[in-house]
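Heads up, one of the protein chains got dropped from this complex, but the rest are sitting where they should.
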Amino acid sequence: MRNPLRRVLLILLEVAVPAAVVAAWWVWSANADSFYFPPLAEILRTFADTWVFERVGNDVVPSLVRLGAGFAIAVAVSIPLGTVLGLSTVVRRVSEPIIEFVRAIPPPALLPFAILVLGVGDTMKIFIIAVVCLWPVLLNTIDGVRGVDHTMLETARVYRVRGLERLRRVVWPAALPQIFAGMRTSLSLALILMVISEMVASTRGIGYFVLQSQRSFDIPEMWTGILLLGLLGYLLNAGFALVERRVLRWHRGARASALQ
Amino acid sequence: MLEVMGLGKTYGEGERATRAIADVSFKVDEGEFVCVVGPSGCGKTTLLRCMSGLLQPSAGRVLLDGRQIDGPPEQVGFVFQEYSRSLLPWMSVRENIALPLRHKRLTKNERARHVEEAVGSVGLTGFIDHYPWELSGGMQQRVAIARALAYQPEILLMDEPFASVDAQTRADLEDLVLRVRTAYGVTVLFVTHDIDEAVYLGDRVIVLTSAPTQVHEILEVDLPEPRDQVETKELPEFTHMRAHIFRAIKRRQPAETAT
Partner (left out) sequence: MTRTLGWAQTWAGVVVVLALAELASRTEVLPSRYFPPISQTFLTLVGQLGRGSFWAAVGHTLEGWALGLGFAALLAIPVGVAIGTSRLRYRACRVLIEFLRPIPSVALIPLAILIYGVGLESKVFLATFAAFWPLMIQTLYGMQDIDPVAVDTARVFGLRRSERLTKVVLPSAVPYVATGLRISSTVALILAVTAELVIGSAGLGREINAARAGGATELMYALTIVTGLIGWGLNGLFTRAERRVLRWHPSQRTVEGGAL
């Protein structure tokens, strides 16, 4: 690693390998003449035609709004709930079997229930996204709140930091790294449920578009949808990581100094 | 000012009960610096926790200014041994020190002044906006001391505060505590397992037996002020006292384990 030439080579390698993969796909698909795998050049051309910007308002924005709303509701509900469960042994004991069971249900299996009760509109989709996102944040909040360092809590007691102040300044910040871990899991689940709910019950949205393209054998269009979903997944993940780095700057610093 | 009367503490119930503290009584007068020493595992920390109201004693009472303690009182500041876990890593030095002051009736300016004075008195003025994890262990413990001082307590309880710093830093911190104690005119109760430290710092030293703990002896320390790391420790009185306590703790131990 100390050799600068080697470092440059490694960075080149990081760029070169993905580039090679894309190039290979490009060349192979151009000559493959396969119905399922149209040339990459054609997919990209169709991508521009399809998504810039005609369908953005129609399909992309509504999808993302539902995702954001479901995710936000889940976070807003599960952090206070998780705090109560984390602080009270009795409440935790009483609700544990129910939580353990409901969260074990594979999320898509709840979709028929949601359709039955809420119909096929936006409410249903936001509901299902929120329900699914709830568990990772909730469980991580409970763990985070329970795991607050004993000395920190005693410090708060000695200096009479109590009530909401104690939650805001001591308990929540201490639990935040874990809460963020839960939110990260939830965010990828939200995207998955967004797609599934649109595939099963919608006439709009990216999920609907991909499946509809496949059904009408518009294969390049289908591929552009898959690419777009991949891109969204990547961007959501990267965006969240950015926020996390900002908010938990102290956490990385504290951990790095503890490891020394 | 602070009075411990017949204090006892038993953990657990029934057959698995362990008696940590048997029966401890002593007094701390206003402005005094009292050190508590005892063999390791003798319940020093338990005693301090009972005195700070963090722990409910099983027997006896702790009186502060004549009033019984049943929760952390406002007149008490506490310095924990585990400085790295007692300071909040998401707050800067300034915010850590200001945290306990938020519910005291102070104007914004007064609060800022208290914080800055305390940081100055422990010699960390240039580091006020650093985070604790950017500081060395000794500096972190200084922050914890500054936090206790800014709180303006009448009595400062310190639980083996220098047990996990290196020897040179330790000597510096000992002198720092003696200085701020005079500057702030605060009463100090200092728990340690280091006999030298107890004799060097204290006006009085309370020697405890091993668990179940009792008071073995209370000694007046008659060393000249101000204390000095080299000169004080060279005095025959210092050596004598230290040997005396050392024997007391050593002699008691085998006898205790035999029974």
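Chains: A and B, in written order; residue numbering restarts at 1 for each.
Here, contacts are C-beta pairs under 8 Å (C-beta built on N, C-alpha and C of every residue); 3 or more make two chains touch, one makes a residue touch a chain.
Model, not experiment: these values are computed from the prediction.
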Contact set of the excluded chain (shown chains only): A
Listed residues A:I43, A:V161 or A:V195, member touching the removed chain: A:V195
Residue ranges of subunit A at the interface with the undisplayed chain: 10, 13-15, 17-18, 21, 36, 90, 93-98, 100-102, 104-113, 115-117, 188, 191-192, 195-196, 199-200, 207, 210-211, 213-214, 219, 222, 225-226, 229-230, 233-234, 236-237
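Here, only the chains that are shown with their structure count from here on.
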Gap in Å, rounded to a whole number, between the CA centres of subunit B and subunit A: 48
For the subunit B and subunit A complex, residues of the former touching the latter: 52, 54, 72, 74, 76-78, 80, 82, 84-86, 88-91, 99-100, 102-103, 131-134, 147, 151
Parts of subunit A lying in touch with subunit B, wherever the complex brings them together: 149-152, 154-155, 157-162, 165, 169-170, 173-174, 176, 250-251, 253-254, 256-258
